[in-house]
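Can you read through this structure? Questions will come right after.
Incomplete set of chains, arranged as in the complex.
Think of it as A, B and C in the order they're written, each chain with its own count starting at 1.
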Amino acid sequence: MTHRCLAAEGLAAGYERGRHVLDGASLTVPAGRRLALLGANGSGKTTLLRCLSGSLEPAAGAVLLDGARLQHTRRGLRAHRQEVQLVLQDPDDQLFSASVAQDVSFGPLNLGLGEDAVRERVAEALALLAVDGLAARPTHQLSYGERKRVAIAGAVAMRPCVLLLDEPTAGLDPSAVTEALAALARLQATGTTVVMSTHDVDLALRWADEIAVVVDRRVVQGRPAEVLGDDALLARARLDRPWALTVGARLRALGLLPAGALPRDAAELLASLPARPGVPT
Amino acid sequence: MHIAEGFLPPLHAVGWTVAAAPFVVHGARAVVKEVREHPENTLLLGAAGAFTFVLSAIKLPSVTGSSSHPTGTGAGAVLFRPPVMALLGTVVLLFQALLLAHGGLTTLGANAVAFAVVGPWAGYAAFRLTHGVGGGLLPGVFVALVVADLATYLTTSVQLALAFPDAGSGTAGALAKFLGVFAVTQIPLAIGEGLLGVLLFRVLTVN
Amino acid sequence: MTGLAVDDAAWASAWRRRSPGDKLLLCLGLVVCALVLPAWPGSVLVAAVAVALALGPARVPARTFGRAVRLPLAFVAVGALTAVVSVDGGLGWAPDAATSAGALVGHALAGGAAVLLLATTTPMADLLPALRRLRVPAAVVEVASVTYRLLFVLLESLSTIREAQAARMGHSTWRRSWRSTGLLAAAVLTRSWDRARRMQEGLAGRGLETGLRVLPEVLPSSRPFLACSALGLAGIVSASLAVA
C-alpha cells in the first residue's frame, strides 16, 4: 500500500429539488495526510465521498487517482475500488453477513484471493480496528460502536490506499471516539490515507492535517487554523468556530499564549498556559 | 409480467375482479382478525407488504441480458401463508400500479388472481408437497418459488388467451402463442427467483 | 427509481390539495372511457385529456410523466403483436391485424395515461384514507399505510446495501453477484422485521393498543371540478359516439 493521490475536479453530482447537490466541486486528497471533510447535514459531504469512491457517477467533472481519470466501466471501477474504499455512516448498511468474520471476508473473497490469504486479511483488519475479539460474534449482537468498527474493518480488508469514512464518530461516546481515532492512526501507520467527513469542528481541528469544507455546492480546502478561523466561511457553511481557536485567540491577545501557539484541544491549551499566575510567557 | 392498464376488454377486467374478490376478502378478514387481537401486528403485516414490494424491486443478476425482477409473492407465500398473501399481494400490486406504472387498476383483479392468488397457492402447495416427500427446507423453497413464478406466468397467459383467442385456432392456439412469447423471459426468471429464494433462506437459517 | 419519481410528482403536484375523491372520480371516469369507447377517437381523446391535465393544471413534470407512460410499452407492444399474429396453419396475420393491434395499444396507452394522472397528482397518503369511504376495513388501510411508509425506508436500505456490496466487489462476477443478491434479500428481510419490532416499541407510548388511526387532511371536494369532470367525460363520450 503506497500512498496515492486522489482528487476531484469540477464535480457536479447528486440531484435534489431541481439542482445538483455539488456543482463545480474540486478537492485534492494529499497522499498520507489526514483530511477532514466538514459540512452541515445535507451540504453534500456524502455525495462527494460517493463520487470519490466510484459509487456515484458525477454528472460532470472527474475523479482522478494519481492523475488518471476514473472510468465508470466495469474494469475502471474494479481497479478504483481496490485503491479507494468508502465506509458509510450507518454500519447496518454495510454489515449484511451473519458473523463478523464472514462479513469482513466478503471483500477479500470477492477479490478472488485464496482461503489463507483471506483469513490473513480478515485477521489483520480485525486487529487493526481492535475488534479481533469479536470475530465469531453475530453482527446483530454488537453494540453500535462495535458495528461501526467492524464496518471499517470490512473496508480495510480490501487494503485500500485511500480510506474514506462518512461520519465515523457520529453517535459514538467519547471513549469510543478515542478508540476509533486510535484505530485510524494505526491504519495511517500502515500507509493508508484517511479522509473523514464530520460536522464536529472541534474534532476536525484536533485530528486533521488538512480541512475541506463543503459549502454552496463547492469545496474550500486549506490548513486547519486557516479554514476553521474563517468566520465568514463557517457561517456560510452553517458551522461553528472550534472553541479552541476562539479561546486561543483571546488568550494570545491577553499575552497568555505565545504568538504562534495554536492549541487544538483542552490538553494542549493547558500545556501552553502558564501554570501559576504572574509567570509571563 | 403484469397486464398493463387498458389491455383487457372490459368484460374480462370485470370478470377477473369478481374472481379475485373472494380471495382478497378472505385475506382481508384474516388481517382484520389478526389486527383486532394484536393491534401491534399491523406493523409486522405492513413490514411484510413492504418487504414483498422491495423484494420485487431487487434486480436479479442478468439471466437473459434484460433486467429482471422476482415476483416476490412465492417467498411471501412461504413466509406469510397464502391467505395473507392474497391481501398483501393485492396491496403490493396496487402500489406497483400507482407508484411504478406497472400493471393497472382495471387489470388489478386479473393481476391479483395471477400474482396474489394462483402463484402463492401453487407455490405453497409445492412447498408442502416437497416437504411431504421428505425434501428439506431449501429444496422446498426452490420448488415453491419456481412453481409460484411459473403458475403466475401460466395464469397471465391464460388470461390473455381468453381475452384474445387466435383467429383460427381459438383459445388453445392463443395460449400456446402467449406462453411461447413470454417463455423467453419468464422461464429463466422463475429459475432465478427459485435460486434467490434458496440463497435468501440459506442466510436466514444460518442466522 | 422511477417509482419515487411518480410519488415525488404526486406530493409536488398543483392538484395535491384537491379532494382525492374528486380526482378518483375523474380518473376512473377516464379509464372507463379508455376501455369502453372505440379506440378511435375515444382512446386518443382520453389520452390527450389526461396528458393535457397532468402537464397543464396539475403541473406534473413532463419528464416524469413521459417516462412512466413508456414503462408498460414493452408489454403492450409484445402483447398486442402476439394477439394479432395467427398461428393457424403457419404464422400469419389475423384479419384486421393492424386495426386490432392499434386498438389494443390505444386502449392501453389511454388507460395508462388516465391512471397515471391519478398517480402523479394524489399521494398514497391521501388515497388510502379515501379507501375507508369505499368501506375497505380500517385494519387493511392501516396495514397498507405502514407498507407505504416502510417501503421507502427499505428501498433506501436496499440501494445503500447494494452500493456497499458493489464497493467491495460483490457484483464483479455473475457468481458473486448471485451470492450478494441473496445476502441483500436476506438483509432487507431482517431489516423489515427489525423496523416493525422497533416501531412497535416506538409507538407504544402514543397508544398503539387502539390501532393506527390517523386524521387525514381536510381536502374538500370542489363542485366546479366535479362539474367540469362530468362535462369533459360527457364530451369525450359524445364525440366518440358521433365519430364512430
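We adopt the following convention: contacts are C-beta pairs under 8 Å (C-beta built on N, C-alpha and C of every residue); 3 or more make two chains touch, one makes a residue touch a chain.
These numbers come from a predicted model, not from an experiment.
J.: Taking the file as a whole, write the stoichiometry using the chain labels present.
T.: The structure file's complex resolves to the formula A x2, B x1, C x1.
The rule is short, and it goes like this: only the chains that are shown with their structure count from here on.
J.: What chain sits nearest the middle when you go by CA atom centres?
T.: Ranked by how close its C-alpha centre lies to the overall one, first comes C.
J.: Distance-wise, how many Å sit between the C-alpha centres of chain A and chain C, to the nearest whole number?
T.: That pair's centroid distance is 41 Å.
J.: How many angstrom between the C-alpha centroids of chain C and chain B?
T.: Centre-to-centre distance between chain B and chain C: 18 Å.
J.: Return the distance between the CA-based centres of chain A and chain B, expressed in whole Å.
T.: 45
J.: Residues touching two or more other chains, restricted to chain A: which are they?
T.: 140, in rising order.
J.: Name the residues of chain B that each touch 2 or more other chains.
T.: Residues 203, 207 of chain B each touch two or more of the other chains.
J.: Considering the complex alone, what residue numbers of chain C touch chain A?
T.: 157, 160-161, 163-170, 172, 176, 183-184, 186-187, 190-191
J.: Touching residues of chain A toward chain C in the complex: what are they?
T.: Residues in contact with chain C: 50, 53-55, 74, 77-78, 81, 85-86, 88, 90, 92-94, 96-97, 106-107, 110-111, 140, 154-155, 158.
J.: What part of chain B is in contact with chain C in the complex they form?
T.: Per the stated touch rule, the residues are 1-7, 9-10, 13, 28, 31-32, 34-36, 39-40, 42-51, 53-55, 57-62, 87-88, 91-92, 94-95, 97-102, 104-106, 160, 163-164, 166-169, 173-174, 176-178, 181-182, 195-196, 198-200, 202-204, 207.
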